[in-house]
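Take this structure first; my questions come after.
Shown here: the complex without one of its protein chains, the others still in place.
So that you can tell them apart, the chains are marked A and B in the order they are listed, and the count of residues begins at 1 in each.
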Amino acid sequence: MPDRTYLRVRADMPPGHVRTPAYLRGKTGWIERELGEFPNPEERAYGHPGQNSPLLRVRFTMGELWGAGAENPDDTLDAEIYGHWLQAAEPPHAP
Amino acid sequence: MDKAQDAYDGRRWHDMGGEAAGPVPQDDHDFALWEKRVDALMVICSSHGLFTVDGLRRVLEDMAPEAFETMSYYERWIAAINQNLIEAGTYTTAELAKRMSEVAARGTTYGEASDA
Partner (left out) sequence: MPHDHLSPSGHPYRKDDDHPLTYWQQMEIAVRELLVEKGVTTPADIAAEIDAMDSRSPANGAAVVARAWTDPTFRKALLKDASAATRAMGFDIGALHLIAVENTADIHNIIVCTLCSCYPRNLLGLPPDWYKSRAYRSRTVREPRKILAEFGVTLPQTTTIRVHDSTADMRYVVIPARPAGTDDWSEQQLANLVTRDSMIGTGLPKTPGA
């Protein structure tokens, strides 16, 4: 298995427009690929130009997301997450 | 889906990934002309910089949860486009109000009202 960079999605629950789905908050995945910088939609939604934020595709296992309820724990879910929502993390324990 | 007020965790209705729901409805519909026009206005106004897709999504998400069930997709979109255009100062609420009343007075069907 190649070296993976694990990241944890911040568990914050602010009001207003964000593009980080609630079901991913607090979950740990690894970088699938880096996509470059994009203006922050949380600022653009309110009429501001939006500071650039790195956007990453993060891959999660279904086991990490849904625990014992996963259909198949080795299936995966990829999502694009902005850098300010991500923190360095250790690999999650196997479910 | 109903959550007691004191158990509110900040998650909003549009953020539905992972929620329980029924079977996927397989029926489809052909787009009406007015729906295509809403879509065209969205693309054109975005390309002119009058609003961003993020600004549209913000308005859609700020709608009451019932909007998803009671309004069609393009009904929600024209409402969001309109609110963003008013916020951008493209026209005023008074101008819109007057024009909508004029439109309504033209006839009782979309064809009668839109081809003036």
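Quick note on the criterion: a contact is a pair of C-beta atoms (placed from the backbone, for glycine too) under 8 Å apart; a residue touches a chain by one contact, two chains touch by 3 or more.
Because the structure is predicted, anything quoted here is derived from the model rather than measured.
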Touch list for chain A against the chain that is not drawn: 19-21, 23, 35, 38, 41, 55, 57, 65-66, 69, 71-72, 74-82
In chain B, positions touching the absent partner: 14-34, 36-41, 43-45, 48, 50, 57, 60, 68, 71-75, 78-79, 81-82, 85, 90-91, 95-96, 99-100, 102-104, 107-115
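By definition in this document, only the chains that are shown with their structure count from here on.
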Residue ranges of chain B in contact with chain A within the complex: 9-11, 15, 17-18, 52, 54-55, 57-58, 61, 87
Chain A residues within the chain B interface of the complex: 13-17, 21-24, 41-42, 44-47, 50, 65-66
